[in-house]
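All protein chains of the complex are present and in place, except for one that has been dropped.
After this line comes subunit A, so read on.
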Amino acid sequence: MTTTSFTQVLPRVLFVNRHAAMGVLGDSFVASTKFEILKAFESPLLLPEFLADQSHPVSAIIAPVAVPVTADLIRLLPNLRLVVTTSTGVDHVDLVECRRRGISVANAGSSYSEDVADTAVGLLIDVFRRISAANRFVKQRLWPLKGDYPLGSKLGRKRIGVVGLGSIGSMVATRLEAFGCQISYSSRNRKPSVPYHYYMDVQEMASNSDALVICCELNDKTFHLINRDVFAALGKQGVIVNVARGGIVDEDEMVRCLREGEIGGAGLDVFEDEPNVPKELFELDNVVLSPHCAYTSLEGLEQLGKVLVGNIEAFFSNKPLLTPVL
């Protein structure tokens, strides 16, 4: 009897765009002996041609927010069994289509919840204490000319309303507690084990808050959740920080409120139509803008790489996903 050695065909995982982390960490970002990476971005061919050109089918895809997993894309990948996103949010994945076809979906879990929470707190302090604006003031050589910089607003005892108390929202809350802030939250469900005041209605929370920090996911129920009524309730001294998704906030309304002084300030990492940012915001000193990079620390991305690899390896060894969504 002869023994046959099997040449194992490793599962192929499609990478459509070069991820920022690869620029720094290289291929080691998602290296594994248990699967093979197919880098579509290294080919001059368009995606459909590139895929048609492959001898072995793709069974998994790494899907950053910039690569929406639509029904059309799924159609190009008939052997697709797993979608792994590089974000916690999965609003860019057609979950209905995935469910229909039995495709599993995993997300980034809380790989960078800490980084996002840190940025949320950083933006909040920046707006209240005018850090970016004052840094500009000094670097533009205005301090000797203009003297003292306008006063900011104390963080201690401010009432902060956290919208969405998932892993990011909880981390924002525990951080801000250390600054003497009073935390309340709004969420799909009340969380009984949590010491913060619960509001079912975001508008009611806004009327009792000095600032709102948006940490929830974007879905049908949260689209434009932060609207004209919420801004009116938040009031002229109120501040909004958004590290979640641009679509949760009615951006046009927010811009109008900021320009007309109907709210006090904003710290924004996300926008409705990235990378486009309403240029009216550039004239405002009480606004701090960030190019959707609340999550991109080197350490956070290393952690993300581990979660991506962990999910893919688990799936193809028939083990449970680490951070399943579907």
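In this text, a contact is a pair of C-beta atoms (placed from the backbone, for glycine too) under 8 Å apart; a residue touches a chain by one contact, two chains touch by 3 or more; residues count from 1.
Keep in mind that, in the parts below, contacts and distances are computed from a predicted model.
Asks: Leaving aside the chains you can see, what is the UniProt protein name of the one that's missing? Options: "Glyoxylate/hydroxypyruvate reductase A HPR2-like", "Calcineurin B homologous protein 3", "Fanconi anemia group F protein" or "Protein FAF1".
Replies: "Glyoxylate/hydroxypyruvate reductase A HPR2-like"
Asks: Taking the entire complex into account, which one of A:Ala134, A:Ala232 or A:Leu326 touches the absent chain?
Replies: Answering carefully, the residue with contact to the hidden chain is A:Ala134.
Asks: Quick one: say which of A:Leu73, A:Val288 or A:Ala314 touches the chain that got left out.
Replies: Touching the chain that is not displayed is residue A:Val288.
Asks: Among A:Asp53, A:Asp148 or A:Glu260, single out the residue that touches the unshown chain.
Replies: Considering the complete complex, A:Asp148 is the one touching the chain left out.
Asks: Applying the definition given at the start, please give the residues of subunit A touching the unseen chain.
Replies: 20-21, 24, 114-115, 117-119, 121-123, 125-126, 128-132, 134-139, 141, 143-144, 147-149, 151-156, 174-175, 177-180, 274-277, 282, 288-293, 296-301
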